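All protein chains but one are shown in place.
Per-chain numbering from 1; labels A and B assigned in written order.
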Amino acid sequence: MRLTIAATCLSLGCFSEGVAAEWRLNLQPGISEISRSVFDLHMLIFYICVAIAVVVFGVMLWSIIYHRKSKGAQAQHFHESTLVEIIWTLIPFVILIAMAFPASKTLIEMYDTRDSELTVQITGYQWKWRYQYVGEELDFFSVLSTPAEQISNQQPKGEHYLLEVDKPLVLPANRKVRFLLTSNDVIHSWWLPALAVKKDAIPGFINEAWAQPQQPGLYRGQCAELCGKDHGFMPIVVEVLAETEFDLWLAAAKAVKSDAAQAAQRAWTLEALLARGESVYKLQCAGCHQAEGTGIAGVFPALKDSPLILTDREGHIRTVLHGKPGTSMQAFAKQLDSVDLAAVITYERNAWGNNSGDSVSPQEIQTLLRP
Amino acid sequence: MSQIPTKPLIRVRSLVVAALLMFGFGFALSPLYDVFCRVTGLNGKVTRNGPLAETVVIDKARLIRVQLIAVNNEGMPWGFVPQHSAISVHPGEQRLTHYVASNPTAQLMVARAVPSVAPSEAAQYVHKINCFCFEAQTLAPLDSQQMPLVLMIDPQLPDYIRTITLSYTLFDITAQGQSQAAARSIEL
Partner (left out) sequence: MQTPDQVLNPVNHNHSGPAPGLMRWLLTTNHKDIGSLYLLFSLLMLLIGGSMALVIRAELFQPGLQLVRPEFFNQMTTMHGLIMVFGAVMPAFVGLANWMIPMMVGAPDMALPRMNNWSFWILPFAFSMMLSTLFMEGGAPNFGWTFYAPLSTTYAPPSVTYFIFAVHMMGISSIMGAINIIATILNLRAPGMTMMKLPLFVWTWLITAFLLIAVMPVLAGVVTMMLMDIHFGTSFFDAAGGGDPVLFQHVFWFFGHPEVYIMILPAFGIVSQIIPTFARKRLFGYVSMVWATSSIAILSFIVWAHHMFTVGLPLAGEMFFMFSTMLIAVPTGVKVFNWVATMFRGSMTFETPMLFSIAFVVLFTIGGLSGLMLAIAPADFQYHDTYFVVAHFHYVLVPGALFAIMAGVYYWLPKWSGHYYDETLGKVHFWLSFVGVNLTFFPMHFIGLAGMPRRIPDYALQFADFNMVASIGAFIFGFSQLLFVYNLIRCARGGERADARVWEAAEGLEWTLPSPAPYHTFSEPPAIDQPMPQGGR
């Protein structure tokens, strides 16, 4: 019997533990006004719930301790009381109404997307994110950068295991940013806890959300809607920069794009393409086709000894560029620049004993992609 | 023989009918939902299409920014871009713009563009007088085409909306063939 009491204490105790160790176990207050008011709302409901739990479990515990047969308790005969029942119907009502006001206020603020200074279009892909700065000619993919060896436990895991990407979304501090969300394939959900933004990215439809980050830094989140095999491997990393730094970054990022265009004009050796191709392959392709090119039987075809790669050079290039409709094989023509495309195709044609010996040049890719 | 067994049979019959009706209701939710979306603008489904029925007074005092977005769905290799990424229009004003689509592949392909509006509250005020959306678009290999769009923002648009985003998602429907393209292409 004493155990029952202990059990009830335990469940109550866990609640208070949650409060004491808030810094590790709780929601983060975040870096915007909205995220802080969401946090306050969360704490308010939480305390109300704890108070209700203390009262209800308190009465129950009292009964369990004192109103037990072994202590000689005699059962009373009351079994209804209209007054009591009305009271305990009304009290929750009042509490709920009190909670509805701050909740509605925050909700209305969250829906006010007016007067944004920057619009970022976020598109979910299986399994990466694409960020387009609307009207700024800047467009890139953001892919998990944790090495496969860490995931398969062959290397020690880094500090930001599974929460790191090759290129984070960069946002300015103190400017209102509007997000337009959509998807390329299935439903994804873009979630950054520090901004209290979680919105579904739905194919064919566009959703909007906004945020005004106030504190520069790196913030991490994850896809929050099951989107297939690598749902757990498409993190979101946002870098918030001070306003002036952001403007510099934006200009530089656009310049890098034209650098890339120049790189594509250069002549590339087979070795240089292979080296670059290996890193592109690990980031973009190894998730499905596996690091050793073995694929997964029945789901993702093997590239090692693949008849397509060994006998149909054109077909291989076309598949990488335009994907394979009706399968998970995406069109990479828009996701990668021509150097990366050339490099990864070259790598696939020569790695794991494929040894075709031939290389594909960035110029060749550009010719193919020119309408 | 007692009376009891006949009564449950009547009851059972009505319960079976109720179950069948609920099965039908599941399907009825599909058109009901479309009606619901039309009324509330839910999901940014664009609701009004076709030529204007009456003349609309242009509201010169307000200027609405319309952002035009193009999205390619999975496995859609076409180039697909708006002529302008954003245009400014007065409510009531008819404006022509277009999207450019190009087919870089060696096959004839059929595509369909599906529109969506954000914020969803604005959807019912976006009037597309002429639109390429929902109709199957066919492009020969290496061909490209301008796809015109004439739109008008209803002057009834609530004051708090100043920016409207109109997005088109391009789907590859080559496999499905053109026959079925018309099936649900009735403008929603």
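The working rule: a contact is a pair of C-beta atoms (placed from the backbone, for glycine too) under 8 Å apart; a residue touches a chain by one contact, two chains touch by 3 or more.
Fair warning: this is a prediction, and the values are worked out from it, not measured in the lab.
Visitor: If I'm reading the header right, one chain is hidden. Which shown chains does it touch across the whole complex?
Guide: A, B
Visitor: Looking at the full complex, which residue from A:R68, A:R114 or A:K254 touches the chain that isn't shown here?
Guide: Only one listed residue reaches the unshown chain, and that is A:R68.
Visitor: Among A:K229, A:K282 or A:K304, exactly one should touch the missing chain; which is it?
Guide: With A:K229, A:K282 or A:K304 as choices, the missing chain is touched by A:K229.
Visitor: Hey, which of B:V66, B:M109, B:L139 or B:I173 is the one touching the hidden chain?
Guide: From the options B:V66, B:M109, B:L139 or B:I173, the contact with the absent chain belongs to B:I173.
Visitor: What residues on chain A make contact with the chain left out of this view?
Guide: These residues of chain A touch the chain that is not shown: 1, 3-4, 7-8, 10-11, 14-15, 18, 24-28, 37-38, 41-42, 45-46, 49, 52-53, 56-57, 59-60, 62-64, 67-70, 73-81, 84-85, 88-89, 92-93, 96, 99-100, 103-104, 106-108, 110-111, 150-153, 157, 159-163, 185-187, 189, 191, 193, 196-200, 202-205, 207-208, 220-233, 296, 298-299, 328.
Visitor: Which positions on chain B touch the chain that was left off?
Guide: 1-2, 4-5, 7-8, 11-12, 15-16, 18-27, 29-30, 33, 37, 40-45, 73, 112, 114, 120-121, 134, 169, 171, 173, 176, 180, 183-186, 188
Just so we're on the same page, only the chains that are shown with their structure count from here on.
Visitor: Go ahead and note the Å separation of the Cα centroids belonging to chain A and chain B.
Guide: Computed from C-alpha means, the inter-chain centre distance equals 28 Å.
Visitor: Chain A touches which residues of chain B in the complex?
Guide: It comes out as residues 43-44, 67, 69, 71-77, 79, 85-86, 102-106, 114, 116-119, 142, 144, 160-163, 165, 167, 169, 171-172, 174-175.
Visitor: For chain A, which residues count as touching chain B in their complex?
Guide: Contacts found on chain A: 111-116, 119, 121, 123, 125-126, 134-135, 178, 180, 182, 184-185, 203-208, 318, 321-327, 329-331, 333-334, 368-371.
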